[in-house]
Each structure stands twice: as structure tokens, then as C-alpha cells.
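Our next item is chain A:
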Amino acid sequence: MNRLFFIILVFFLGPTYELHAKSFTNLSEAKNSFSSVDQNVKLEFPKDHGFHPSFRTEWWYVTANLKNQDDEPLGIQWTLFRSSLENTGILNGWKTSQIWMGHAAVTTKNYHFFSEKFARGGVGQAGAQASPFKAWIDDWNFSGDWNNAQLNAAGDQFSYNLKISSQKPLVLHGPNGVSKKSPSGAKSFYYSQPFFKVDGSVEINGITHEVEGKAWADREWSSELLDEDQIGWNWLGLHFDDGSKLMVFEVKSKSGRSFFSGTRIYRNGKYKSLQPQKFILRPKLSNQIKKDKIHLDWKIEIPSENLNITIKPINRNSYMNTFIPYWEGPVSFTGSHSGVGFLEVTLTE
Partner candidate 1 sequence: MKSNKVIFKVKNLSKSYPGNENHYTLKDINLNITQGSTIALIGESGSGKSTFLNILSGLEPPTRGEVKFNNVSMWNSTEKERALIRRNELAIIFQSFNLINSLTVWQNIGFHARLSGKWDRYLAEQLIETAGLKNLLNRYPDQISGGEQQRVAILRAIMAKPKVLFADEPTGNLDDQNSKVVIKMLLDMINSIGATLLVATHSKAFASKLDIKLKLKDGKLKS
Partner candidate 2 sequence: MNSIVLTVLTILSHWQKKPIQLVLMILCLSVASALWSGVATINKQAKLSYDKAASIYEISQVPILISSEKDFFSDDIFSKFRKIGILVSPVISGTFKGNYGEYEIFGLDPISKNSNYFDSRANQSELLDFITPPYTVFANSFTAIRANQEGLFSEVEINENLADNKIIVDIGIAQEILNKKGLISRLELYSPEHDLDYTFINENKLTLVNSNSSSDFDQLTRSFHLNLTAFGFLAFFVGIFIFYSAINLGIEQKRKLIGSLSVIGVSKISLNIAIIIELLIIAIISGLLGTILGYYLATLLLPDVNSTLKGLFGVPAIDGIALPINLWLANFSIVIVGVLLASSNYLFKINKVNILSSAHYASLVSQNRSNATLLLVIGIIFLAVGIMLFIFSNNLIFSFLLMTSVLLGFTLLLPYMLMILLDAFSFFSQSIGAKWFWSETKSQTQLLYIALMAIMLAFSINIGVSGMVNSFRVTFTSWLDKRLAAEIYLKIPNPKFGPKILEFINLHSETILPIYGTNIKIKDLPATIFAFKPHDTYRKNWPLLECLDDCWADIESDMGWLINEQFALKLGLKVGDNFTVKLPTGLHDKKISGIYSDYGNPKIQMMIPLNRFISNFPKLKPRTYAVRIEEKEVDKFIDLVEKKFPFDSAWITDQRTVKSSSLKIFEKTFTITNSLSLLTLMISGLAIFSTIISISEIRRSQLAPAWAMGFSPKILIFQEFSRSIMLAIIAIIFAIPLGVVISYILTKYINVTAFGWELPNAIYPNDWMKLTIMSVSIITISLAIPLIRNSSSSAREYLRVFNSE
């Protein structure tokens, strides 16, 4: 799912957008100098864990729902984002025209800490490679291989060092991993590994917490992300207590029409796409909205699965006050099923 990228797009399409202005999206650049998402391309691993320079944008996104030794819930975010300013074809040196951005966060009931980093590509400061697998920016790492990896990052008041492992196969969203974002052709390559088991330690304000839990990794890359009238989205990735997973997202547009998509993933690793008409994703209306100003409480219904759940955030103040701000944080849900997960909401100003 194109999350941050959408936000960036929004702001450049919005009032600050100038026709000649350069931006991270380089919209003025003709799309066909970048590669297009092609459904006929078969994804290969571990090759496609690495980065795809001819695509305009890409990320490696890991969220984790953990519990410490006192059973308190903790959310972890690790994101590495890449944007190509020009398809120069240059992969090494200062002129690669690639910008990398990293976000890391730790959220508990009472605390939310985050950190942001930027780097240019081609000089070793940040990057990603398929084999051996490594995605990094400065001293933040996501490396190893997709069965056994190490994840670490640090900010001013926090740091974490986690081991994540999974034996289950990857989940491809959409046919051959091509995930549509709009009816008119915006799409990306998108796959996940929602079945990571985690253990490690998280340090907050000098105190170390031994943690364990679940993690969800998303990989996405594209050059044609949003249609012109699309302005934001909401995304949820949920771990059910029974071991199954669910991913749903809604892309909002100026005209008011939303595009829905999702994937239901079962305990045994099998999964199926959810057609928009097969499920309902809507915010839970309440007076909270006046305080929050954005929707942080949600309801999901999937009649065919007898699924009806209500989702609420663990910490309502989980704002990422980064260069382009958004809300991202751990959630828990109850109803016909229960569990934990992550919610991301773009900010509308």
C-alpha cells in the first residue's frame, strides 16, 4: 500500500504544488521514464526483497505488536522508504538521484516516540539489497533473510533490537502481487509477510523491556501510485488471536469516492483477495472525533466470514510528527474475533 507516498503526493497536488516545482515525486517527469507495474512480471525471491531502481518509489515497512515482561502492550514501527527523483540509471555515487527516508517509532499506552532519518542513495549511507538481505539507513537495520531477520533502530529516547522469524510463505496482494489503488490504473507491486514472530528488547528512557510478539512486514514499489484526485488513505493490518491475519485499505479521493481493497490470510498461510463489495470498512462514529480530528476507531465487517470487529488504538497520541506527518500506531480489536494490529491514517489538513 502506498502510504507516505500518498501523503507526499497530496501535498504537491494541493495548494503548495507548483508546475515547475520539483518534488520527491517528480510528477512533472513523464511517467514512462520510470518502469511500470506489469502484471505479467512474476515476482521472484529473494531477488525482489531488494530495491528496484527503475521504479519511482518503494518501501520496506515492518510493524510489530509486542508485550513486555509485565504483559504491557508495545507497538514498533520500522520503515525504510526510497524515492527516485530521476531515472538516471546511476546506481553509485552522489548522483543517483535517490532519496531514502527512515521512520522508527515505539508506542505504549503512555508513550509514543519516533525518529526520522534522511539519506542520499548510492553512497552507502542507506540502501537495500536482496542477497544477503539488508535494508538500512545509518545504523538502523533490517537484515538477515526473510525467515530470520534482525530489526533495530534508535531515536533520542528509545531503541530496539528484535529478532523476527517466520516459516510461512509470503502473501502477494492482488494477482501476481499487483495491487490496484484505483479503478483507473494506479497500482503497485505489493507483498507482505504477516506471520513474523518477534523477540528481543526495547529500551525506553533508559529502561530495557524484554519483549515478544508478532510482526508484519510490507513491501511495495511502483511508479504510478495514485490518481490525480486521490488524497489519502486508511490502512489496517491485523493479527487475529486465532492466528489468521487481515489487511484492508481505503483510498480516498477528492470526489468523495473511496477505493477499497483487502486480503484475508488464514492460519495455514493460504490467503484470498477481498473484493470491495465483500467487506465493509468504516470509522466508528463517536464524539471522539472532535478530540482526535481524525478517525481512530474503526469497524470491519466481512459477512462471509462472520466477522464483525471494532478496532481502537492503544495510544491515541500516536502521531508521527515527521517531515510529512501522519498517524500510525498499534491497535487492538474485539467483537466476533479479537487481536492486535496496526492502523495508519493520513492527515487531512
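Observations
Assume contacts are C-beta pairs under 8 Å (C-beta built on N, C-alpha and C of every residue); 3 or more make two chains touch, one makes a residue touch a chain; residues count from 1.
A quick word on the picks: all candidates are chains of the complex that A comes from, given by their letters.
Bear in mind that the values here come from a model prediction, so they are computed numbers and not experimental data.
Screening 1 or 2 for touch with chain A: in this complex the touching candidate is 2.
Touching candidate 2 in their complex are the following residues of chain A: 11, 16, 18, 21-24, 85-86, 93-95, 97, 99, 116-120, 123-125, 136, 138-139, 154, 323.
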